[in-house]
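Presented below is the structure to which this report refers.
Here the complex is missing a single protein chain, while all its other protein chains stay put.
Going by the order they are written in, the chains are A and B; count residues from 1 in each one.
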Amino acid sequence: MSYLFQQLLNGLQLGSVYALIALGYTMVYGIVRLINFAHGDIFMVGAYVGYFALSVYRIPFPLVFPLAMVVCAVLGMTIEKLVYKPLRFAPRINLLITAIGVSLFLEYFTSLRFVFGPNFLAYPQPFKIERLNIGGVTINSITIMIFAIVFLLLLILEVIVYRTRIGMAMRAVSYDKETASLMGINVDNIISFTFGIGSALAAVGGILYGIAYPQIHPFMGIMPGLKAFVAAVLGGIGIIKGAVCGALIMGIVEVLASAYISSTLRDAIAFSLLILFLLFKPTGIFGREESEKV
Amino acid sequence: MSLLRVRDLHKNFGGLKAVNSFFLNISPGEFVGLIGPNGAGKTTVFNLLTGIYKPDRGEIIFEGEEITGLSPHRITQKGMSRTFQGIRLFKEMTVLDNIRTAYHPHIQYSLPDALFRTKAFRRKEEEAMEYLISLAKIFKLEKWLKAEARSLPYGEQRKVEIVRALVARPKLLLLDEPSCGMNPREVSELMELLTYVKERYSLTVFLIEHRMPVVMGISERIVVMDFGEIIAEGRPEEVRENPRVIEAYLGKSEWQS
Partner (left out) sequence: MKQLFGLLVIIYLVLRSLFTFGLINPYGQQIVLYTGIIMIWALGLNLIYGFSGQFSLGHAAFYGLGAYAGALLTKLFPSFFAIVPLSLLVSLLIPSLVAFLIGIPVLRLRSDYLAIATLGFGIVVKILFDNADALTPKLGGSRGMLGIPKYTNLEIVFVFVGITLIFIRNLIYSKYGRALLALKDDEITADVMGVSTMRYKVMAFTFGSGLAGLAGWLYAHLYTFLHPTNFEFLKSIDCLLIVVLGGMGSITGTVIASIVWVFLIEGLRSFLPSYLIEWRFIIYPLLLIMMMLRRPQGIFGKKEARLFRESSWYESFKS
């Protein structure tokens, strides 16, 4: 029984990290209807920034987070301005293909030797790990840190989106871009801002992932990115609380599948569940039907 | 024997009751008009009849057979076809292909016939071509046949929409504001055309229209909707005088002082 709780805890931990990535996907989709395939790679860049900050430049641990957030936010916003913005009115498929191109580019470029290199790198441990044992379940300080940070960020995001003017602008643009611009909202800036926030969250996710599962490499973003995306769809794409819910579920399913069924088939099970879910409720847990007006 | 019988049709969108308790009976050979202010639910009724929306409640019976909930292509194959309020031609195709696509259910050959280019394939395609070209000639569209549908002038596109609906040899033709965007000359041409078509192809027509001269002049019977419900029904002269109808269009007389 305590084994089950342990796995649930592990699943929640994994899911929390996925949530940080999933939020970026869902916010960007909500606002520009784009599946930003490159998002998982921004997560990867965040992890690497953390790596270099900690091991090479010896930057104090608390500062590493804001540093990575800024770097990734800038990266995300730059990509948007350079590549996605010119295609804003193009067919969705073109945007998708472009996003895939950006993703591949980031992966292969960073695996060049003079950039990050293609090898697996071991993540530095920035603090001593304490372990706590409650009724047969082990919690370590990494888990607590992850829960704390993710919870804090979610709170901040909630405040931004629902209690600030810029958040209101974000919501307006996601409902109806044209009308929002007629109301005086600078749609371009809001879109950039959304990419920025999403990327910053992914950056934190990258660092946390690196600390918790301490191996990083340039292609590390592919699977978590896909899973986080699946999670966002599961919860209802475009809906913030959907992304969080979906991510937590995804994390738990993945860990439980690995623990109780098979670790090699873990991903297959996770994605199969996704496909099944999509067939019955494609709009996700919290999603609403979007019908075409005829 | 009625051609189309609609009983107690309901359709909600979220909290909005788009169609509420809609009843209708159309006999073969009739020319029925459907009018009402914007947002009354007229196009929604068409969408329900043609299977694009599924009703929340109610029945639709066509030629004695229940068609409620069937998918659009099955309903079309049973003999009901329609035009759309905004033109929905296949933009990437030529006019000819637009029309040919609508003739799809009547072109009878199998997949192997197509793949191996059998005699059956050639014969059916040629027959289809002859029929379609002769139809295009009747509607004076033959010079547009090889042009891309979206390059046509608006009035001609509307004609193509109508021809496309006719090609499937329907028994009941639903026209959604066919005169939308036309100038007066085109409108009177359209009225002649519709009368001719109805006679020649023994059609029954159900027409949504905003232009009163058109619908009053051409319909035998008119149904009036407002806020999703039928508020009046009868001959054009009756409906024109009906106070509820006038109120729906012009508002209550209190405001007119």
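Everything below uses one rule, namely that a residue touches a chain if its C-beta (ideal position, glycine included) is under 8 Å from a C-beta of that chain, and two chains touch if they have at least 3 such contacts.
Bear in mind that the values here come from a model prediction, so they are computed numbers and not experimental data.
From the options A:L8, A:I59, A:L87 or A:I285, the residue with contact to the unseen chain in the full assembly is A:L87. When the whole complex is considered, the residue among A:I197, A:V233 or A:M250 that touches the unshown chain is A:V233. The residue from B:P72, B:G155 or B:G181 that touches the chain not shown here is B:P72.
Only one of the listed residues, B:K54, B:R117, B:K140 or B:R200, touches the absent chain: B:R117.
In the full complex, subunit A touches the omitted chain through residues 33, 35, 83, 86-87, 90-98, 100-105, 108-109, 111-112, 226, 229-230, 233, 237, 264-265, 267-268, 271-272, 274-275, 278-279, 282, 292, 294.
Although one chain is not displayed, subunit B still touches it through residues 50-52, 71-74, 76-77, 81-82, 84, 88, 90-93, 97, 100-102, 104-105, 107, 109, 111, 114-117, 121-122, 125-126, 129, 133, 142, 146, 164, 168.
We adopt the following convention: only the chains that are shown with their structure count from here on.
Per-chain CA centroids place subunit A at a distance of 49 Å from subunit B.
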